[in-house]
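Only one protein chain is missing; all other protein chains are in place.
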Amino acid sequence: MKKWANTAKRSLPGALAVLAVLLLWEALCRVADVAVSKLPPPSAVILSLYHNASLLAEHSRATLAAVAAGLSLSVLVALALAVFMDRHSWLKQALYPLLIISQTIPIIALAPLFLIWFGLGLTSKIVVVALVCFFPMAINLVEGLEQVDPETINLLKVMQAGPAMIFRSAQLPAVLPYFFSGLKIAATYSVMGAVIGEWLAARWGLGVFMLRSMRSYQTANTFAAILVVVVLSLLLFKLTELAAWLAMPWHRHKSVYPEE
Amino acid sequence: MKKWANTAKRSLPGALAVLAVLLLWEALCRVADVAVSKLPPPSAVILSLYHNASLLAEHSRATLAAVAAGLSLSVLVALALAVFMDRHSWLKQALYPLLIISQTIPIIALAPLFLIWFGLGLTSKIVVVALVCFFPMAINLVEGLEQVDPETINLLKVMQAGPAMIFRSAQLPAVLPYFFSGLKIAATYSVMGAVIGEWLAARWGLGVFMLRSMRSYQTANTFAAILVVVVLSLLLFKLTELAAWLAMPWHRHKSVYPEE
Amino acid sequence: AGDGSSSDAEPDKITVLLDWTPNTNYSGMYAALEQGFYTEENLAVEFIQAPGSVIQIVSGGKAEFGVSYQEEVTFARLAGYPVVSIAAVLQHNTSGFASLKDKNITTPADFSGKTYGGWGSPVEEATIKALMEKDGADYSTVTIATTGEVDSLIVIEQEADFAWIYYGWTGVEAELKGMELNFIQLRDIDPALDYYTPVLVAGEALIEENPELIQRFMRATARGYRFAAENPAAAAEALLANAPELDRELVMASQEWLKDKYQDDAPRWGLQERERWESYTQWLFERGLIEEMIDVDKAFTNRFLE
Amino acid sequence: MEEKMERNNEVLILENISATYDSGEARLPVLKDISLRLKKGEFAALLGPSGSGKSTLLKIAAGLIRPDRGRVLLNGQESTGRVQKVGYMPQQDLLFPWKTLLENAALPLLAAGMAKKEASSRVRELLPIFGLEGFARYYPHQLSGGMRQRAALLRTVLIESSLLLLDEPFAALDAITRENLQEWLLSVLERFHRSVLFVTHSIDEAIYLADRVYLISERPGRIVLEQPIELPRPRSRGIITTAPFLSYKALLMKSLQSKD
Partner (left out) sequence: MEEKMERNNEVLILENISATYDSGEARLPVLKDISLRLKKGEFAALLGPSGSGKSTLLKIAAGLIRPDRGRVLLNGQESTGRVQKVGYMPQQDLLFPWKTLLENAALPLLAAGMAKKEASSRVRELLPIFGLEGFARYYPHQLSGGMRQRAALLRTVLIESSLLLLDEPFAALDAITRENLQEWLLSVLERFHRSVLFVTHSIDEAIYLADRVYLISERPGRIVLEQPIELPRPRSRGIITTAPFLSYKALLMKSLQSKD
């Protein structure tokens, strides 16, 4: 009970801020008389959300499938890459440029290749999500692993702990803050990544909905889809925060003493 | 002299890996006889680079201007946000959702607004770059600041150090690894961000060049532009690494003792 | 790909790639789908929107058919993609340059000193240049900008002065909105610019290996377009049924505007004339947009239109 | 309760301090009703079993922890739970890993607004006395345990405050280094009339240095003995074999043991 009250209290400023932005936006639309086609007022967006609820739900399902699979895949890829790169410095030096290259190429420029390699179905969307998401985690993990105090590793070596145990006992816990920071970034990008994947080629998904409403000048619908994307992303972000809280119990009792 | 030799040595595996990929790709194109336009062999890309050198240089200049300004802006924004959010927890709770929202909206969906607000000039590109880049840094900084040992801050408070000094002496150095990790991610994204910005609205820039060659199926030219983007991104990444090395002298002398 | 005609066999699965989001240009196909014309041919057709990748995927054999346009097919064939235009969806080019009425852009000469907002193809520049030169105006005074995915109607209201639109969709939307446009239709100015857009394409390999499949697909598709011309409302409903995200009002109005443009003055829906392929290719070549002429006889075919 | 005059003469007053830690699962009472007064120029030692709450008491005195009950008065001003400017030396040295020895030691001077150059030369003057000459530019992880402790002590005495709170300042030092620093500390105190409350586990050290020794019981810590040490000053090393010294020692040992 108390915990819930607490969580609610902590979420309040965020909710208020979002609300404030929405109100300002609504006011702006009304006062400045902005054409709905350019920037629909939140009220119109909500209305559109209501009218398209079942359609949006169906599209969301397709998008979420890609997000779930792609995000999980990206976590695995990032972990595996980071661990191997940390263990073998030549591998790190060899792979780092390729990782960066994988991120500097605008996906849309490679869209045809993607679709030919991964097909027009779910796979290509999963790959896009994974490609967008693994990078922040991989970089953060690699950098975090570099920060791990070598003394702690030495101590474990003295105990003749194997690499797996060293990773579990010393490296992983030490890089968890880095990892979760990367995961938060990734979670934030993931839904958008799926939407982009759907723009490349799709039959279903929020990206399809968004593009179709854009092309038929239904800006309120476009924004309704964006709203769904935003809400899903925020949910994923909150889930990540929860996971971080669960995974790092030792962080819970620290606090700086009140000001002055 | 020695340092250079060292750097060269460390870059070698990366260069070799990239070379290996290029060779494989060239071989694939020749053996499998892939039509040049589907996946142009590296040789064709290099040739196109050569033919379009001066044009690409001109476009690159426009892109780099946006990257430089946008990336700098994003660093400032990220730092300012992180510091204020760390100092006032209600601000953090209020702003965090908005930050996330800013990242979950596909930029292309907002393109019309961008066009209206920032026009066809440099500004819109700078905004896109900054929007893409500030987030990884901001999140990493906020998370990093949470990890700072409160005891070190308490110690400085006992000395009656002001917030500015606490930030400079304890918080900033402690979050530098997080910051640079975020900056590496941002640097990687920055050029691509500018290209996307140019797709949305521009007269010049690598994005414009890329789009034109895509639209006319001059795939070798598209890849030449991608190559320039990749090289610029890698350079920025290396610059970030250099900056990190310079900014964290205390990290240079640590190392784990050799295996076994 | 089966031998087909026996209708109790498993239907052949077919993928049609859309070069844009669903719109009234595709209504004939959606009508064929909804009216069961494809089923009658024992085809199970799936539509996937894949803007920007149609040519690559069709020529790669990952999809049987796609929607494209003459200019793209030309570039693509030159680049080595073995795609062939197998039908003209619209008999004439309905695109042109739109601008707000109060900008007073009524002839290409009025482009002088104005800003063009386009989607980034070199053909745009060449076209504007050609039209202006024909009018004796100075092309160098025009600013060309990329405005990518931004709604053209917003583009011409904001940063740019004129944009290239398809009247049957964007023009109709402007009418619905009550925006007053000046519209310079390309083919009115230069007959060479009356190229086919959009067209249906198929890969050479498929044409070679399974012409019969294409035959069946085209038979049903042609029926669909005839149906759309005769029953615009029903065709619009068919489109809406498959893309409920679209604006009904726009679809209806656009369908009404377009219903006579599918077949127009051609003897049959979909037929393409060699001469029009030839003259536009020539036009592109003369302006250096393509480095060599393509063999237009290989670029299109009417053989699947009975 | 006490005369105004006397009060002003007392640098630190702890009144009926009780403290409890909340470890998340259980509540651990650590200090129970501790009262203590430290006169100007007085040197008081805290002796007691490990885990009895001595460090906690120092933190409370510095205002870093708010006690459950009781008051802290610094120079006659109530300061319970508010961080004050005192020469607090934590038990863990808390040297900043990103600062060199010189930079670490100079922190209090910079916090007090001294120019960098001047601070640096002030610190350099003191390095030989602390046996740290030649190590100014070493980072903490390059120093030995005893050197780190000395650096922390150096940093502490540079905090300009009439009160020093030292938590086992000599624990990691060999006998000779320890003696040298003790002498130096006594001379400094004499010159600048600073008061000291310090924690030690060495009975000899407590008697040799202090004017008053407080004996703390096992957790929850109470003061079980307040023993004034009436040995003449300045004291010389020889004193530790004199009869009064040995009788103090016997007394304290007995009291400590009886707490077992």
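First chain written, first letter: the chains are A, B, C and D, and each begins at residue 1.
Simple rule for what comes next: a residue touches a chain if its C-beta (ideal position, glycine included) is under 8 Å from a C-beta of that chain, and two chains touch if they have at least 3 such contacts.
As the structure is a computational prediction, the values presented were derived from the model and not from experiment.
Undergrad: With the full complex in mind, choose from D:Gly76, D:Pro128, D:Gly145 or D:Pro244 the residue touching the hidden chain.
TA: Of all options in D:Gly76, D:Pro128, D:Gly145 or D:Pro244, contact with the hidden chain holds for D:Gly145.
Undergrad: On chain D, where is the contact patch with the chain that was removed from view?
TA: On the side of chain D, residues 21, 23, 25, 47-51, 55, 91-92, 131, 137-138, 142-147, 150, 167-168, 171-178, 201, 203, 253, 256-257, 260 touch the unshown chain.
Undergrad: Which residues does chain A use to touch the chain missing from this display?
TA: With respect to the unshown chain, the touching residues of chain A are 151-152, 154-162, 165, 169-170, 173-174, 176, 248, 250, 253-254.
Here, only the chains that are shown with their structure count from here on.
Undergrad: Where the CA atoms of chain A average out and where those of chain D average out, how many Å apart are those spots?
TA: Roughly 49 Å, centre to centre.
Undergrad: I'd like the Å distance between the centres of chain B and chain C, where a centre is the mean of that chain's Cα atoms.
TA: Whole-Å distance between the two chain centres: 38.
Undergrad: Give the residues of chain B touching no fewer than two other chains, as numbers and ranges.
TA: 38, 108, 112, 116, 154, 157, 199, 214, 254
Undergrad: Can you pull out the residues of chain D that are in contact with at least two other chains?
TA: Chain D, residues with two or more chain partners: 64, 83.
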